[in-house]
Each structure stands twice: as C-alpha cells, then as structure tokens.
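Note that this complex is displayed minus one protein chain, with the remaining chains in position.
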Amino acid sequence: MYETIYHRPSSVDEAVALFGKGSDSKYLAGGHTLIPVMKQRLAAPSDVIDLGKIKELIGIEASGDTLTIKAATTYFDIMQSADVKKSIPAIAYLTSVLGDPAVRYRGTIGGSIANNDPAADFPAALVSLGATVKTNKRSIAADDFFKGLFTTALEDGEIITQVSFPVPAKAGYEKMRHPASRFALTGVFVTKTKAGDVRVAATGASQNGVMRVPVIETALKANWSAGALDSVKVSDSGMLADIHGSAAYRANLVKVMAQRAVTAAG
Amino acid sequence: MSTIKLTVNGKAVSADVEDRTLLVHLLRENLNLTGTHVGCDTSQCGACVVHIDGRAVKSCTVLAGQAAGSNVTTIEGISKGDELHPMQLAFRDNHGLQCGYCTPGMIMSSIDIVHRHAGKLDEETVRQELEGNICRCTGYHNIVKAVLDAAGRMKVSQAAE
Partner (left out) sequence: MGVEGIGASVVRKEDRRFITGKGRYVDDIKIVGLTHAHFIRSPHAHAKVKSIDTSAAKDMPGVVGILTGQQIVDDKVGNLICGWAITSKDGTGMKMGAWPAMAPETVRFVGQAVAVVIAETKNQAKDAAEAVVVNYEELPAAADIRAAIKQGAPQLHPEAPGNVIYDWTIGDEAATEAAFKAAANVVSLDITNNRLVPNAMEPRAAIGEYNEAEEHFTLYTTSQNPHVARLVLSAFYNIAPEHKLRVVAPDVGGGFGSKIFIYPEEMVALWASKKVGRPVKWTGDRTEAFLTDAHGRDHLTNAELALDANNKITGLRVKTYANLGAYMSLFSSSVPTYLYATLLSGQYNIPNIFAEVISVYTNTTPVDAYRGAGRPEASFVVERLLETAARQLKVDPAELRRKNFITQFPHQTPVIMAYDIGDFGASLDSAMKAIDYAGFPARKAKAKSEGKLRGIGLSCYIEACGIAPSKAVGSLGAGVGLWESAEVRVNPVGTIEILTGSHSHGQGHETTFCQLVAERLGVPISQVQIVHGDTDKVQFGMGTYGSRSAAVGLTAILKAMEKVEAKAKKIAAHALEASESDIVIENGEFKVTGTDKSIALPMVALAAYTAHNLPDGMEPGLKEGAFYDPTNFTFPAGAYICELEVDAATGKTSFVNFVAADDFGRLINPMIVEGQVHGGLAQGIGQALLEGAVYDSSGQLLTASFMDYAMPRADDLPSFKLNHTTTLCPGNPLGVKGCGEAGAIGASAAVINAITDAIGNNKLEMPATPDRVWHAIHG
C-alpha cells in the first residue's frame, strides 16, 4: 500500500471539504473495496476520507411505501433490521448471502453501489426495485446511476447519503455464488411493484454490469410464476465469460435464478 | 504518521504508525501480538480475524486509523488467565486444528458465530457461517464439531455466570 493520509470527519460537509483539499482523495466506508485495491497498489489515494463513523449516514427508516437505508449502514445492520425484514425481506436475504460474516460487519450499501462491481449484489436490488440514490447534491434513479463496469453517475467528491426503495408487492433474490470469490457468479432480483409492473435485474451476468432482463420481465408480467419462464430463452450475447462460467452458462443462470427468485418472492 | 490510541485486550495502548498501516500490522509489529495471522491478500482467508467492539472482522482490511478508539480483542485476549475460553478448549478437544495457522481467526470467528446464533446452531449453519475462514488442514470436519461443542459449553458457562 502507498502512504496516504487518513481522515475521519464527523459530518458529510466536513468530509466533502476534506475531499476537496486532497490532491487525489477517496472516500472509504467499510473499506472492503478500497483497502484491498490499495493493498495491491492499484489505487493510490493521497487522502482517505472515512465516512464510516458519520452518524447522519447510518440508519434505516421504513415509512409506509418507502424503505430508506442510509449509505454507511453495514450489511450486518441491514440484514438484522426488523424494518428491512418487514418491508422488503428480499433485501434482508440478499444481505445475508453477501460476502461472509466478517465482511458483512464492515461493508456498507453505499460502498457497494459506489463501486458498482459487475458481480456485486446490491446493484441488482436497486435496479429491480427502482430505487433512488440520494447524494449530498441530488437524487438519481437507479436506472441512471449504474453506468457500466465500476462506473456510476457520481461526480468527483459526491457522497451517497442514502438509498430509498419503494416497497414492492413482491420481491425475491437468488444467486449462484462464484466458487472462489463468493461474489455473485450470477444473481437475479425480481420485483413486482404495487402498481403491477415487473422489473428484473441481473448481476454478474453482463459485460456491462447490472442489467435489466426485458424478456423475463415480459413473461413475468403476463404470468408471475417460475413456470412462466420455462420456455423463455435468455440470449448469451454480451454475457461475461471466464474460467468459472461461459456466456451460455450465465445466460442459463439468469433464467434459473429468476425462476427461483420468483418462487422465493411468492 | 499518526498516533493511534485504542484498547487491545482490555489495555489502553498507543502507537505511532504510518497512515497506511493496517490493523493486523499494528497488532503484530507494534504490539507484538503475533497470534493474529495474514494468510491472503484479498480479505478471504480469515486468519486475521479479531473482534472490534465485539464484532469479528478481518484486521487485514481495516486501517489502524479506522480502529482508533475501538475495543479490540485478539486471540491472546480471550482466555481468563490460565482458564481457556470454551471455544479454545473445544478446538483442542475436538482436534479442530492441525498446523494452527488459521486457528486464531477460526476461533475468533467461531465465538462470534455462537454469539449471533445463541442456542440454535446446527451443522449447516456453522458451515455457512465459516465461509470467511479458510483452513487447508482439517477439511473443516473437526472445526464444525468444535464450534457445535463450544456452543453448548458457552451456553453452560453463561448460565453459570
């Protein structure tokens, strides 16, 4: 790791100010994305601004039709939250199969989505549920937030403050874990909104990161059941392919995980 | 450089370290607590697991600065004098270790597992919960046995307290 300067601000405003002062600052929340990259010397931030202890960034609120998770809330706290379990249990489940227990104590929803790893779980939940990402500057719809591999709509120095999820009629998540990294080899989040719309997002599958799966959405809109996908064929064009899964295999997983997610959603 | 103050195994400690210092290196190099090990570079093997404020985390993925002000417990801090922690005893009695390298992290994670699943642990849960700890020697068979055994012992010792 290269030498850096560590800061622990106590407010979002202070964090933004510190960020501006550094020549190449980076925010850190749980650190489970940035620190491994720094250890490999693939990132060399002049300043590391720790958001993990900023009180205004931690907490979960459920109010009627919306579940709001503040950005520096850890996976563990999300997984344990009675509000999450009650309003969108699929998010609690997704968090329970994300990383390992030690990672769940440190990793945060904000850190996950800001990194936008193509195999991360949370981007699929945000896109499927039609969530809104709120930053210190603006609100961004999930569909507009994720911009391909490791890329988001965030501007330099912008801080995610919270994510708001509309509470759906039904939602489910299933994934096939990568045998080595334990990220999602492919994961699919399915949502039936209260308005009756169906949104399906897959992670770990596309070369462009999290993606909607229109062919599955269409089939499920007509018939919300796992069986409705039996005859659906997901194209393997544009799918990731590596030693752990060919494009055809991942395309198959998108369908199979979608079926299982629908079953889990009820 | 920064001066990091924290509590380790119940003692207030302070160390002057570069800001890039990881908690595991602070423990091993500055505090000579070499029971916490490094087995990988990618936050997966769990040989470095310690408790920060009661939560089992990977000290190779925490900057020393992030741990400032926290209460850190390492493998050296879980026994009460000569009286070993029930998890330590269970690992020994069930032959849950061979080369011993992953063992400190395994024990620290396992204590946390038992705390989180008080009274309702089964083999499948233990195996899932050990996802973040890699052992190359035991095939996990006896580690799983040890954790289940310790869960019973910890219930008894809590009841006795």
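We just call them A and B in the order they show up, numbering each chain from 1.
By definition in this document, contacts are C-beta pairs under 8 Å (C-beta built on N, C-alpha and C of every residue); 3 or more make two chains touch, one makes a residue touch a chain.
This is a predicted model, so every value here is computed, not measured.
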> In terms of residues, what is the contact footprint of the unshown chain on subunit B?
Replying inline: 18, 20, 28, 32-42, 44-45, 47, 74-76, 79, 84, 88, 91-93, 95, 97-104, 107, 123-124, 126-128, 130-131, 133-144
> What residues on subunit A make contact with the chain left out of this view?
Replying inline: 1-3, 41, 176, 179-182, 185, 243-246, 248-249, 252-253, 256
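Definition applied: only the chains that are shown with their structure count from here on.
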> If you average the CA atoms of subunit A and of subunit B, how many Å lie between those two points?
Replying inline: 28
> Once bound in the complex, which stretches of subunit B touch subunit A?
Replying inline: 2, 18-20, 22, 41-44, 46, 49, 55-58, 60-63, 65-66, 68, 109, 112-113, 116, 129, 131-133
> Any idea which subunit A residues touch subunit B in the complex?
Replying inline: 1-6, 8, 28, 31-32, 35-36, 38-40, 48, 50, 52, 76, 99-103, 105-106, 181-182
